[in-house]
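Just below is one structure, and these are the notes that go with it.
As you look at this complex, bear in mind that one protein chain is not there, while each of the others sits in place.
Moving on, here comes subunit A:
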Amino acid sequence: MGSGVVAVERAARATTMPVIQVEGLTTGYRRGEPVLRNVRFAVERGALVGVLGPNGSGKSTLFRALLGLLPPWEGRVLVEGQPARPNPDIAYIPQRETIDWDFPVTVFDVALMGRYPRLGLFRRPGKADRELALWALEQVGLVDQRDRLIAELSGGQRQRVFLARALAQEPELFLLDEPVSGVDAPTQHFVFELLERLCRQGKTALVATHDLSCVAQRFDRVLLLNREVIAYGPPQEVFTEALLHRTFQSHLLLLRYGDRVIVVEGEDGDERSC
């Protein structure tokens, strides 16, 4: 009876507890100024959250803290109610892939790597793992490219391979660092379609980007970040000229019509819209 009650309580907690709770987080790299100061926010299950800020605003640092790769100097970072630590329930797609594209691995090999953290030491991936990797490649439209070397892929396809690996990992939480910078428009669109579908299924995704114009509309929540939290809330609330100016430290003009926002950068007159 006791264990039944515990199971019910756990299930109840799982649905109400935020997936991510960051409380007063101050952190950085050793012997330096903190990169992030007193960061506080919480993310509900199933949310698609945009982390927006200029380059150097601490987006990647925040992700490293969420992954438990960077310990807090102050405050705490809770993922699923536990202090953050590297684990297979979080899929991470870093910004600049530091990997060597000449490595002799195929598209399928990379997707299958998503299963590795789920297997124990010494254990080989089995039939079920290979099927999951194929399913993941299907999701990103690369299943007919599975035997190609990663060196032979285009930029957009490379991004899709890492998405496939993340999917094969069957995580609860996706952390994507600049997934749409430097890829073509169809891939950008595709990435967000996929993320929206995942979030409807109860997965949670954080997407860091410095490009606010094209993707901003698609988030449930937006975290404006520049070494500290400037604002956190639904896009229509945080997209004000004052808040964006404080975040990006440059003059931005917002033009609204309907539920669309066009961002115009004042200094170079560079207009970007979607």
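By our rule, contacts are C-beta pairs under 8 Å (C-beta built on N, C-alpha and C of every residue); 3 or more make two chains touch, one makes a residue touch a chain; residues count from 1.
Please note the rule applied: contacts and distances are computed from a predicted model.
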item	value
Listed names "RNA polymerase sigma factor", "Metal ABC transporter permease", "Oxidoreductase" or "Aspartyl/glutamyl-tRNA(Asn/Gln) amidotransferase subunit C", with the criterion being the UniProt name of the chain not displayed	"Metal ABC transporter permease"
Hidden-chain contact residue, picked from the options A:125, A:141, A:156 or A:233	A:125
Options A:67, A:191 or A:224, residue touching the unrepresented chain	A:67
Of A:100, A:131 or A:184, the residue in touch with the unshown chain	A:100
Where the unshown chain meets subunit A, residue by residue	67, 69, 85-88, 90-94, 97-100, 102-106, 109-110, 113, 116-117, 119, 121-122, 124-125, 149, 162, 165, 169
